[in-house]
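To start, I am sharing the structure in question, which I have written as structure tokens.
Omission of a single protein chain aside, the complex is shown with its protein chains in their original locations.
Let's look at subunit A:
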Amino acid sequence: MARVVVDVMLKPEILDPAGQAVAGALPRLGVSDVASVRIGKRVEIEFTGEPDLDRAREIADKLLANPVIEDFSIRVEDTPAPAGARAASGPVDAVAGCDPVEPNVSVQTPAALPADTPLVPAQPEGEPGQ
């Protein structure tokens, strides 16, 4: 079963005091070369059928992220799949915030494919063509 992963991050201009507190603790670990730490949320969504990126984007936009303070990105995550289904498991990234412009969706073929695998454009079933 493929999983849709939504990463939610505070917008760059929004102060992240929790991240600052973590960054402030790092010197106690002997780490002194970290400029900043920002904390977000990772949400994993498993659909009963094929992963539906449009639906996941709607979920993220309406509930998972608050567009006033947060951006989110969506991707389909690799899960172990039967041979022959590999082409449908490439990472798909879509970045969206409160920007009404349709987010870019880049589709990459996994680099780890065997050499004899046909490099068809990875277009998971059910994914909207964009």
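Convention: a residue touches a chain if its C-beta (ideal position, glycine included) is under 8 Å from a C-beta of that chain, and two chains touch if they have at least 3 such contacts; residues count from 1.
The criterion applied here is as follows: contacts and distances are computed from a predicted model.
> So one subunit is absent here. Using its UniProt record, which name fits best from "Phosphoribosylformylglycinamidine synthase subunit PurQ", "ABC transporter ATP-binding protein", "Permease" or "NADH-quinone oxidoreductase subunit C"?
In UniProt, the chain excluded from the picture bears the name "Phosphoribosylformylglycinamidine synthase subunit PurQ".
> Going by the contact rule already stated, which one of A:23, A:37 or A:69 would touch the omitted chain in the full complex?
Considering the complete complex, A:69 is the one touching the chain left out.
> Spell out, residue by residue, where the missing chain touches subunit A.
10, 13-15, 17-18, 21, 41, 63-64, 66, 68-69
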